[in-house]
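Pasting a structure below so you can have a look.
Excerpt of the complex: some chains, original placement.
Think of it as A and B in the order they're written, each chain with its own count starting at 1.
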Amino acid sequence: MLLAIDARLHYALDRPAELLLAIEVAQTPDQRLVQDLLTTWGTGPLVPIEAEDGIGQRTWTSADDRFEVQYTATVEVSRAAPDLLALDTDPLPLLPPTVVRYLWPSRYCESDRFESWVNRRFGGLQGGALVAALDAYVGETMRYVPGASNGTTTAADSFIQREGVCRDYAHLLIALVRAAGIPARIVGAYGLGVDPPDFHAVVEVWLSGGWHLIDATRLAPVEGIVRVGVGRDATDVAFLSIFGSAQFVGQSVSVRRLDG
Amino acid sequence: MLLAIDARLHYALDRPAELLLAIEVAQTPDQRLVQDLLTTWGTGPLVPIEAEDGIGQRTWTSADDRFEVQYTATVEVSRAAPDLLALDTDPLPLLPPTVVRYLWPSRYCESDRFESWVNRRFGGLQGGALVAALDAYVGETMRYVPGASNGTTTAADSFIQREGVCRDYAHLLIALVRAAGIPARIVGAYGLGVDPPDFHAVVEVWLSGGWHLIDATRLAPVEGIVRVGVGRDATDVAFLSIFGSAQFVGQSVSVRRLDG
């Protein structure tokens, strides 16, 4: 699937600040970046750095009183939905060292609090079948309600409130998968069909020796998801970190299909 | 049902402390206190005071280095299980003023966090039928596991961990009932059949102009529950509050049936 991405951010600053952007599309085997362009107004020099797990990049910049950025990209995505039932759990000692950290609880994914219940309720399942059951559980339990959560909402909160946005779906699925002893990480992304249009967040689980992509919200088709970066939870994939004080002026995100 | 209660507490103190006991059986229309006796060793004078909502009493005392108490009571309980399906919600403006506070969230019963979900999932029900459904939900969801929770566990925690003891069952049911806009309070109690033997905690809900008793754990029969006191949550019905520093030495609680 060939996709055109257009994202714009606009902030006003009280005083000079440094900023870290994480909005650029990652080059990975299943998503080929045809072309992209990052344009900024009112900013200092752009300094790109490698992001978590060597996937994608972030870009440092600075601004005095206003910060405006436009990012456009064309991406070719070739990816099949994972056949979860055909995938299996890897023996823990065979996990790559950099995957081990995705077994642990993290700030927004308190997997340790869910262990007892997950093992009791889903104890008869394992591997991909277990992940599929947890994913189905999240889909049945949660309701997509923009505005129902905020930047401090955790998986435990979402499990109680049972409504939220892509970030909350991702956190809850990650927490449940880790509670079952299977590595899971968040993916900051663009998603075709996300409505209202916004940055997207999905999940990757480690099964049968590789990472497999799951959109717990079902909003985007599997080939309509474009990775920006990965991490333990939303902490690691914030699309903009401001080291200072800023006011939001505007934002738009657009993902369009170019072929078919 | 005629019940014999025997409770003993034993603590060692580092330095003189004041203590507030809430272990004496309340005299209420459905439980007649035939006789009771509070005996203490190593304590100063006993000062009884009225407890929350005028139900039961607490007793102040003090101790220097050790604190030991035995309480024995004989109680006649005459009470039928509430027919929840025949009970209805009172219009809010007709609630007695002292009942209104049991609509609010409290420290261990964060009912506001459950409102959205309760109204969505149980929205088709009301009054006693709604309470019965929430009670059934708690019974199906929770598993009775002594040691799985502690004194800081809240209803939200229990909703995630899905195991705990009577206190946790009570807190979760109270939180769900209040989330539905129906008053609910905790009852510190003795319960026949609680195993391992311990102080018990149950729930009262306000329907059709009165309080109705529910044991969310199902451990004790309806006539096997003996009220000590009531309140918003465990904060108000702690069987012992120590204003100072003490070490637990021992405790026993026994509830036996004398008739039948």
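Before moving on, here are some points about what is shown:
What we mean here is this: a contact is a pair of C-beta atoms (placed from the backbone, for glycine too) under 8 Å apart; a residue touches a chain by one contact, two chains touch by 3 or more.
Worth saying up front: this structure is predicted, and the values here are computed from it rather than measured.
Complete-complex copy count for the single protein sequence, taken from this structure file and not limited to the 2 chains in place, is 4.
Definition applied: only the chains that are shown with their structure count from here on.
Inter-chain centre distance (chain A to chain B, centres taken as mean C-alpha positions): 44 Å. The part of chain A that touches chain B in the complex is made up of residues 113-114, 116-117, 120, 143, 148, 156-157, 159-163.
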